[in-house]
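In this view, the complex is presented without one of its protein chains, the others remaining in place.
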Amino acid sequence: MHPYLPVLLVLSVALVIGLVMSFLSAFLGPKRPSAVKQEVFECGVAPIGSRERMSVRFYMTAILFILFDIETVFLYLWARTFKSLGWFGIVEIFLFVTILVAGYVYVLKRKALEWD
Amino acid sequence: MIWMVLLFPLLGALLNGFLLPRRSKLLSHGVAVAAVAGAFACACCVFLEFFATRHSHLYFGFNWLQAGKFTAPFELVVDQLSGLMILIITGIGTLIHIYAGGYMKEEVTTYRFFAYLNLFVFMMLLLVLGNNLLVMFVGWEGVGLCSYLLIGYWFQEEANAKAGMKAFLVNRIGDIGFLIGIFLTYKHFGTVSFSELSSWMNLMPTLAEPYPKALFWITLSFFIGACGKSAQLPLYVWLPDAMAGPTPVSALIHAATMVTAGIFMMTRLSFFFYAAPDTMLIVACVGALTALFAATIALVQTDIKKVLAYSTVSQLGYMVLACGVGAFDAGVFHLLTHACFKALLFLGAGSVIFAMHHEQDMRRMGGLRKHLPITHGVMLVGVLAIIGVPGFSGFFSKDEILWKAFIFPTYGPILWGIGFLAAGCTAFYMVRLLCLTFYGTPYQDKSAHHHHHPHETPWYMWGPLVVLALLSIGVGYLGVPDFLAHLVGGHNLFAHYLEGLIYIPASAQGAWGHLHAEHAHELEWGLMLSSVALVTLAAGTAVFCYTNRPVRGVASFLGGHFPRLHQLLLDKYRVDECYQRKIVTPLAEISTFLWQVVDVRVINGCVNWVGYLLMGTSGIASFRMTGSLHRYGFWVLAGTVCVLIISCF
Amino acid sequence: MVEVWFFYFFAAIAVVASLGVILLRNPVAAAMLLVVTLCALAAEYVLLGAEFSAAIQVLVYAGAIVILFTFVIMMLNLGQEEVGQLAGFSKWALLLFMLGGAGVILIQRLSMGALPPGVPGGAASDNTYEVGMALFTKYLWPFELASLLILLALIASVVIARKPTFPSRDA
Amino acid sequence: MSAMVPIEHSLILAFLLFFIGAAGVLIRRNLITVLMSIELMLNSANLLFVAASRQVGNVEGQVMMSFVILIAACEAAIGLAMVIAIFRRYGNIKTEFLRALRG
Partner (left out) sequence: MMQLPVLDETAVQIIATIVKFLVVLVGVLHIPPVMIWVERRVPALMQRRRGPNRVGFFKWRLWGLLQTLADAVKLIFKEESVPGSAYKGFFHLAPLIGLLPTLLFVSAIPFGPAIEIGGWKIPLSVIELDIGLLFILAVTGVGVYGVTLAGWASNGKFSLLGSLRASAQMISYEIPLGLSLIPLVLIYGSLNLQQLILAQSSVWKWGIFLSPISFLIFLICMFAETNRAPFDLSEGESELVAGFHTEYGSAKFALFFLGEYVAMFALSCLCSVLFFGGWQIPFVAHEQLVSLTGSVNIAALCGVMALLLKAAFFMWLYVWVRWTLPRFRYDQLMKIGWKFLLPLGLANVCVTALVLAALA
């Protein structure tokens, strides 16, 4: 058996069961819609919607996340081959990490990550 | 270890240049001194290691340039010559660095000064250590650059900046000579490595055409290079102007080390020069003439640094003369002694200037002996050394050169005579300097705009001076001429030390037989005594003229009786003006023509015309340039698809 | 042959989802379908024996890059009506698809049977280890340079996205 | 794992993805969708790398694929930063506003 077949099996079984569960109350529950009920909840006052824009910091977080995510992936690769590479690998990855940390320090210095 | 010698100054320069906080002068100074001192310590180790075996050693760094058959590795060599040179550079360099901390105390940008100074030491070390012409050339250009930067250190004043540019440009002429020499060398010998060239020359019993002719041009080119760097006629003009830089710079670069690079280079290539007797004659003549020429100018100068500058040119002339008459060992020995006493004199002058609050005119000094006892003492030693009083270092080295000049078969006695006269002039102007500065009555400043009494400099300024003074006396005994040394049962240690390095190629043995021939000691004694007599006479005259007398004694004497000669000397023979009229102005006019007519009208005109044409026509084509990303993207893709389809068939 | 059927299955998902990416009017839906495409491709990588590639495809591509897209879409809060239109360029698109179709035929004609058969059993037993060794030895310099690229991207995006250089028009 | 998917299949799939991506770049006016289409094109290249790696029996294609992912990440980061900057400048992200290159 292909080792990834269970992933597919789990996904399909879970999908079926999840769909059933999420539509359970659609069948079981009562249906009495009203205009007020269908309003978005904004503490009871008339909703003004969500048309304002979000802070650019969310975007900065996501950017940093991507870049460090890649770093983490490469670190995993290195960790997996660490025993074969030894000091050579350490030097290599330290250089890599140092360069990334330089970027990290830059971001900190520019205060791009400050939430206030 | 050898790499450490290079690394220390480079590191110092980088630290001072880029990393250190800009305000801490003490730190800048400390780092710079530590860098050079560290290099000195390493250089001592390297030298001792070498001295134990006396075998020159090559250190391969990396493959630097490679093109076809041509290779220029980054390779260093430690032998008699470079070993000695690194000691001079780092040793005297350390002393001057220590001194400079005091001298530059009032500066704001000391880090810049020390970064340049350390960089200079690095480049100079590279110059002397390189085992091929290209590495040497890197150092050669590098020291030129540092010299330029340091002459113009106070670049806020236009004169200083111009002096820097003048030094750079005049040096360029020499550098072109050097470069042509390198090219010719490679063309004829297929290598630029000293060791390979040397062994090639050593192995050739005779030189067939075209080598003698080629060697003439090669050596001439190199000599032009040496003229530029070592300030010989007619390229000496930059050195007096270079005194615009801070005095420690003058001491290190323009007296002790960089200006001797030309002599060093000629010694390095001595096997070429020996094989080109015609060049040697030119070298000897240029050297002798420079020695006398500069010495006469120095007679009447009133700026203390200018006197020393012309004195340096004159002494360099002696060294070149030594090279020209084949006595490279004497030349290098004079280089060594000169490095000690001229650095001493410059630093001493620096102390005087420092004490006088940057007053450089000797006419405004006088009677400083009371205020600056230590400086006075060391300056006295320096003056005695340079004028060649027996027992001091200058005596031995200068005497050796004059003797070798005398026995030179072609025009030997004439060359000796010129050198002899120059020695007399030297004695006169140096004693004059001493008298004007330290003796006599203090100058009464009518306007009295400074009330400070001159004070002795702090210990870290006079300390190096004392060391240099001791060296100025002691170093001479390394090279006591053979006939004197035989009296006490020794021989010329220095010549002996250099024996392995400087040799006459087999093919040129015939022309240089006189160097090893026996000569009558009586003659040698006679020459020596006569020069001592002349020196005594000249010094005595100077003392007579300049102490206890209205100061402008001889000036008024000369001005009264030979006003035109006096004016000529004061105007430095009007060489600068001549250059200006004959070379600079025509060049500027040609350049203006090239700029105004050829560049602006012809070249720019053509380019503009093409541009207008394209702008006119491109309007027709630009209807496709919509600025739409999609269209651009589409055409890129369409092109790709087309290429793919075409490549399928 | 089961692998081939799975391959077709995921290929179909990928193609349909990617068509959705470029055709749907709602950018969030497009982003989600992009995730689906990426995951389907990850499944293809697994089928091709490249499990490490599949892992980073999901981890970095689906789990990070598309998150960034989603964030930007939500941050700018673009309504559907603002973003849905096609560029006025449909005839070119038509031509493009014709060329594309021609390309498919071309590839098919060229490649079927023309390529050498693959090395059997090419999938490494320990895929991650092998990729790591290749990356850290043979591709040492590209790897180090890649870190510089990341640094560059980091600094550039901070600089570009941080402060508006012009007053914005709608403010 | 024994049976192999022929490389032609991967080629065709990669080709389809590439052309779908290219079409997205050409026909959409929304910068974000354009960027996503570029991701599709990059993915088609990735698929080719992995398939080729399988074909020749070593992992170098996969190493390349990880580099492409890295480049895609950087591209997305900078591209989206530019989208944000453009949004600030023009108030929307339609491509027809970006006509600075018009001749």
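Each chain gets a letter, A, B, C and D, in the order it is written, and its residues are counted from 1.
As a convention for this text, contacts are C-beta pairs under 8 Å (C-beta built on N, C-alpha and C of every residue); 3 or more make two chains touch, one makes a residue touch a chain.
Not measured: the values here are computed from a predicted model.
Undergrad: What are the shown chains that the left-out chain touches?
TA: The chain that is not shown touches these displayed chains: A, C.
Undergrad: On chain A, what residues meet the omitted chain?
TA: 1, 3-7, 9-11, 13-15, 17-19, 21-26, 28-33, 35, 37-43, 47-50, 54, 58, 61-62, 64-65, 68-69, 72-73, 75-76, 79-80, 82-83, 86-87, 90, 93-94, 97, 101, 104, 108, 113-116
Undergrad: Identify the residues of chain C touching the omitted chain, counting contacts across the whole complex.
TA: Where chain C meets the chain not shown: residues 26, 28-29, 32, 35, 39, 51-52, 55-56, 58-59, 62-64, 67, 70-71, 74-75, 126-128.
Just so we're on the same page, only the chains that are shown with their structure count from here on.
Undergrad: Hey, which pair has more contacts between C-betas, C-D or A-D?
TA: Counting C-beta pairs in contact for C-D and A-D gives the edge to C-D.
Undergrad: Provide the C-alpha centroid distance between chain A and chain B, rounded to the nearest whole angstrom.
TA: Centre separation, chain A to chain B: 68 Å.
Undergrad: When you check chain C against every other chain, which residues touch at least two of them?
TA: Residues 52, 56, 60, 64-65, 68, 72, 75-76, 87, 89, 92, 96, 103, 131, 135, 150, 153-154, 157-158, 161.
Undergrad: For chain D, jot down the residues that touch at least 2 other chains.
TA: 1, 22, 26-27, 66, 69-70, 73-74, 76-77, 80-81, 84, 95-96
Undergrad: Okay, in this complex, where on chain C does chain A touch?
TA: Residues in contact with chain A: 43, 46, 51-52, 56, 59-60, 63-65, 67-68, 71-72, 74-77, 128-129, 131-133, 135-137, 140, 143-144, 147-148, 150-151, 153-155, 157-158, 161-162.
Undergrad: Give every residue of chain D touching chain C within the complex, in rising order.
TA: 1-13, 15-17, 19-24, 26-30, 32-33, 35-37, 39-40, 43, 46-47, 50-51, 53-63, 65-67, 69-78, 80-85, 87-96
Undergrad: Could you list, by residue number, the parts of chain A that touch chain C in their complex?
TA: Residues in contact with chain C: 2, 4, 8, 50-56, 58-60, 62-67, 69-71, 73-74, 76-78, 80-81, 84-85, 88-89, 92, 95-96, 99-100, 102-104, 106-107, 110, 112.
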